[in-house]
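Just one protein chain is left out here, and the rest sit where they should.
Letters A and B mark the chains as written, and numbering starts fresh at 1 in each.
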Amino acid sequence: MVLCLLCPWIAPYDPYEIGAADPFLGPNRSNWFGTDDLGRDLLSRILYGGRITILVAIAATVIALIIGTAWGLAAGVRRGWLDEALMRTADATMAIPQILFGLVCISAVGASVVSLPIVVGFLLSPTTARMARSAVVTELSSQYVVAAQASGFTRTRLIWSEVMPNIAPQLLVQLSINAAAAVMLEATLSFIGLGIQPPNASWGTLMLQGYAKIWNTYWFVAFPALAVTITILAFNAYGERIRKNLDSRKSSVHE
Amino acid sequence: MNNLIEVRNLTLTVPSSKGRVPVVDDLSFTIRQGEKLGLVGESGSGKSLTAFSLMRLIKEPVRIESGEILIGGVDVLKLGADQFREYRGSEIAMIYQDPMSALNPIMKIGDQIIESIQLHKKISKADAKKEAISLLASVGIPEPEERISSYPFEMSGGMLQRVVIAIALSGEPKVLIADEATTALDVTTQERVLDLLNRLALDRNLSILLITHDLGVAAQFSDRINVMYGGKLVEQGEIKDVFTNPYHPYTRALLNSRCDYTINVNEPIKSIAGQPPRPDNRPAGCVFAPRCEHAISLCTSEVPKLRELNKRNVACIRVEELLMVNK
Partner (left out) sequence: MSTRLISVNDLSREFKGSGGTVLALDSINLSVKEGTTLAVVGESGSGKTTAARLILGLDKPSKGSILVLGQELTSLNQTQMRPLRREIQVVQQDPFSQLNRRHTVMRIIEGPMLAFKVGDKESREKRVIELLEAVGLEREHLKRKPHELSGGQCQRVAIARALALDPKILILDEAVSALDVSVRAQVLNLLKKLQKERGLTYLFITHDLGVAHYMADEIVVMFRGRIVERGTRTEVFETPRHHYTAGLLASVPVADFNHDRGAISEFVAQAAPNKADTCAFRSRCSIGRNLSDCASKVLAETMGSATHGWLCHFPINR
């Protein structure tokens, strides 16, 4: 599953061969996934598309992480009215259906490879923020924090060197969850035409193009969809593995 | 006095890098009717696991490897899960250290007691309620008819522990296991709860197995005492005998290392060097030998068997010699 993720980057690329073959061929020996309406090899388009999808997803995830962590930490460390304000905003943002919100944002700034990660990242940050906040609040009430405070650590230093290492595992897991969600969001947005624009293609775009002809040329939609599904599962599985590893490393059997 | 519970050669193991290693090793002891048996030991001694075994609450990765536990003459380890469930609560019950986590926070305490009563007896809710009130009274809770509608968060630690005791008694067990049941309580509350347990033991001819790391509590409460170390039973006898004249070097060292207000403040406390062994790192021969000041080379190769001496059981090959020396 992890391999599937890396495939679009590592696998040997077939270049864009537009018009190299007959259009609408089903899966055959020279075109494993068939061809699209312009005769382009679908496999190559999926590989290239995958690259874009995944890049966008990763960018979005990183953005979500940065925004979300900062958001959550600010709230958790400061508490008081700032905490309330920030968290209510997070709640509000999460209450709005993501796709709708995404739609609005994209229409406002226009769809592009740059704007998409930012918007998706922003959409995903509230969940990260909540998680970061609760993690930081838990850690701050620990005895080792009291000890660090008494040792003379300044607040910034304390958060960075004492608390962060302890919440990092949870953030990592959040990363993989967000990555999966990002893939989904990007595919959806592109599918409704507000994501990656042709001639660039992401999996969502491919599905959009194939959707119209779905009955005769099922492969057009099926393969990208499959790719999306597998990638999402892969991200989730990866996240699970990280979590299990960290859980077993942190606790040990005492007795 | 007959033996209500007999543990014979009980061994529990856990997995480790060296395969399965024992955490309770060939343990044998009895609990007699109406007696208060104390079980003391430090971390890693296996005392809590012993208690859980009696209740058959052992879960992977801990496994009961061998041995028998006879309750009323029946080896309960050989019973099916359903058959043993009859025993839990009605023959043998257990209370733990933290009363807060033993109780359901969103349920009134009265309902929790009633629930337990109805689990063991087929009586109506009204009758169960009456019994619950009388149970609360017998554990010393004032105004039980009012208290029955309280929630756990409205009550103090000591009160909650009494409620927990009431629930444990609702099945009318013959044996009550108290696993560090007073450790989390204030010393004044602890006094009262121990008093209560004492009274219950007398009034109901209830046997109590009190597990504790606190030597003072063991001294005050028990009739007989079991001392465990590294998964093994090292000494057993009447409390006063064992504590005033300990036979096993570990018992003696443990008593010497205590810190209560009777010890001499001008001298360092006679602590035991080193630490208790981890299950995967147990020494060959006597489990206490590496830290024993009387150990000889034979101690590191021969595992001492529990032997009887002057109405006591001790697991030490040098015990007679050492007694001579001390005289």
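Simple rule for what comes next: a contact is a pair of C-beta atoms (placed from the backbone, for glycine too) under 8 Å apart; a residue touches a chain by one contact, two chains touch by 3 or more.
In this text, all values refer to a predicted model and were calculated from it rather than measured experimentally.
J.: Which chains here touch the chain that is missing from view?
T.: A, B
J.: Which candidate, B:31, B:51 or B:159, sits in contact with the chain we can't see?
T.: Of all options in B:31, B:51 or B:159, contact with the hidden chain holds for B:159.
J.: May I ask which residue of B:254, B:289 or B:317 touches the chain that does not appear here?
T.: Here the residue in touch with the unshown chain is B:254.
J.: Taking the full complex into account, what residues of chain B touch the chain not shown?
T.: 42-43, 156-159, 186-192, 194, 213-221, 240, 243-244, 253-255, 257-263, 265, 268-272, 275-276
J.: At which residues does chain A meet the chain that is not included here?
T.: Interface residues of chain A facing the absent chain: 142-144, 146-154, 157, 161-162, 165-166, 250-252, 254.
Simple rule for what comes next: only the chains that are shown with their structure count from here on.
J.: On a C-alpha centroid basis, what's the spacing between chain A and chain B, in Å?
T.: Using C-alpha averages as centres, the distance is 53 Å.
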